[in-house]
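See below for the structure under consideration.
One chain of protein is taken out of this complex; the other chains stay put.
For clarity, chains are labelled A, B and C in written order, and residue numbers in each chain start from 1.
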């Protein structure tokens, strides 16, 4: 399926709304195994994405993704800023060649892995992105698949990012970045895939 | 009545015991309108007095009073150190001429007034010492008279020392220095006057 | 009470030992006296200050070239005794006399006075300057007078500079007496101070309460109120302090924002920002500032603001001069 500029914009505005709605929850998740700022980090970042996108009258896919990347890189900071930022920057670059959703999200995942050096199973946002990419390859991305990927971070022991400091104690908690990525893909399902 | 060296020593050892016993109470009184150290200040001082006096095999009035003065001056600090210290220093000087108890305590009061510039009614130890001197003049010092003097500091508003900072709020509280002076004179009644 | 200490009664001695272990390159202790003194004594008037412990870095943190010659440490929140102070005076005198800088508390005044009398009996020239910068307390015959608080550190610095320059004892004393009338301080607290041996705070404040006008010994202040934003605290403190200092048609001032012991530096700067914006209302130039912990009250949360009149540029030069102390 193709990601048009209009759809891309709708997707990211929906993502912003979800983040604002769940801001406190994301911070609580981060408080448990990190430093408690993931909600405010993502809220600040997606707010900036929204501001950038609202300036674009005739959305064009690569431009929408690039504006999102710039906003995330320059407003979030912390770990999630460069990670989400790199994801969207890779997607923007890829969008110059193809707007196929599977290929775009796969490029985003590569951006995250390249920047953060995390693998599947390290209890990071990669654990949401990787199964999503697989599902998209089969044209089978559903809300259930997303929830399943997110929930699967619970039993994992964190090996990357701040949560790795608490070691064993991270087991049993959801990874906040996996959860916020879950919102990104639920928004994708709602605005683009359905 | 005369203050012999033996009696002087017994008096001050009794005082020390009373202070140790009521240390926490004195600090609580000071916590309310001052800084909460009067108990530990006096305990440290009278402990040193005891150490000095125990070294004296054949007590001589002026020497006992002087040793007490030195211990109090060098170990207490705060306001009560110089005040009690000056009182005993004046008593020691006077003891070279007379060992009459009334004259000695009167000299002590002068020492306090000279050092602290407080008058009767300022809610300080002076409010215990002054009525005691009057009672001694009439040979009528009793525990009741002491208690009455000490209790009379309650309704007063402090005009000297740390308690003056709390102004109106000092009304209704006993003055800690008046209370510790009360113990000094109860010890005098017990060891010398009875 | 949660503190990183051993026995509560050992705090002062262990702290002192720690200081001497750490700074024996230029400081030394006088045995059995709790006096900290500079090793290298210039042939000038020696400045001696001190007071109860619990105000760190005051006073030992200000001993060194260009500031104090010696600091005398009392028990926690309790003035040192005359014989301690006497030893500091004797060790500080190089034949040019000694200037005592005393904060106005009954205990401090009496103990330093007695030490001064004793030193004079030993033919040492001694003068003293009494600091009473805390305008929270009314100065009347009904009180022990205004207290000496954070502004004392500015007196150490200014007189320390002139002593270092070789000024004579009498001149330092006159300069100091004039100086203290131009320094005003007010403090606020969000929590009381806990003396280790007492084990509980000197006063208790609720989760949304603050106290205006606190002293540096856990004394409560002139008003209890609900916790206010920094901007409003700055407004109240600045207003009171400026109405004091403007009686002299002041044109130039210096500011000292002093943390009371447990206040994060970030809050001191947030507060400083508000103070500066408040001061826009006044026709004064801010020619000096200092922000940090200088005269604390153990673990009290809160701060004080000091305003000093600096119309005489010599004072500013003295404040800006480099010094060889730990915590200026």
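Everything below uses one rule, namely that contacts are C-beta pairs under 8 Å (C-beta built on N, C-alpha and C of every residue); 3 or more make two chains touch, one makes a residue touch a chain.
Just so it is clear, the model here is predicted, and its values are computed rather than measured.
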Worksheet item: Can you list the shown chains that the hidden chain touches?
Response: A, C
Item to complete: Write down which of A:81, A:131 or A:182 is the residue touching the left-out chain.
Response: A:81
Worksheet item: Which of C:30, C:127, C:168 or C:227 sits in contact with the chain that's absent?
Response: C:227
Worksheet, complete the sentence: Checked against the full complex, the residue among C:3, C:204 or C:314 that touches the missing chain is C:3
Practice prompt. Write the list of chain C residues that the hidden chain touches.
Written response: 2-7, 11, 14-19, 21-22, 53-54, 56-57, 61, 188, 190-191, 207-208, 210, 227, 229-231, 233, 261-274, 276, 289, 291-293, 296, 298-299, 301-303, 327
Discussion item. Need a quick check: the contact residues on chain A for the chain that isn't drawn.
Written reply: 27, 31, 35-37, 40-41, 44, 73-83, 85-86, 115-116, 157, 159-162, 164-167, 169
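The rule is short, and it goes like this: only the chains that are shown with their structure count from here on.
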Practice prompt. Assign the assembly's chain-to-chain touch graph to one of these shapes: line, ring, star, complete, other.
Written response: other
Worksheet item: Comparing centres built from CA atoms, which chain ends up most distant from chain C?
Response: A
Discussion item. How many angstrom lie between the centres of chain B and chain C, each centre taken as the mean Cα position?
Written reply: 31
Worksheet item: Counting in whole Å, what is the centre-to-centre distance of chain A and chain B, each centre being its mean C-alpha position?
Response: 76
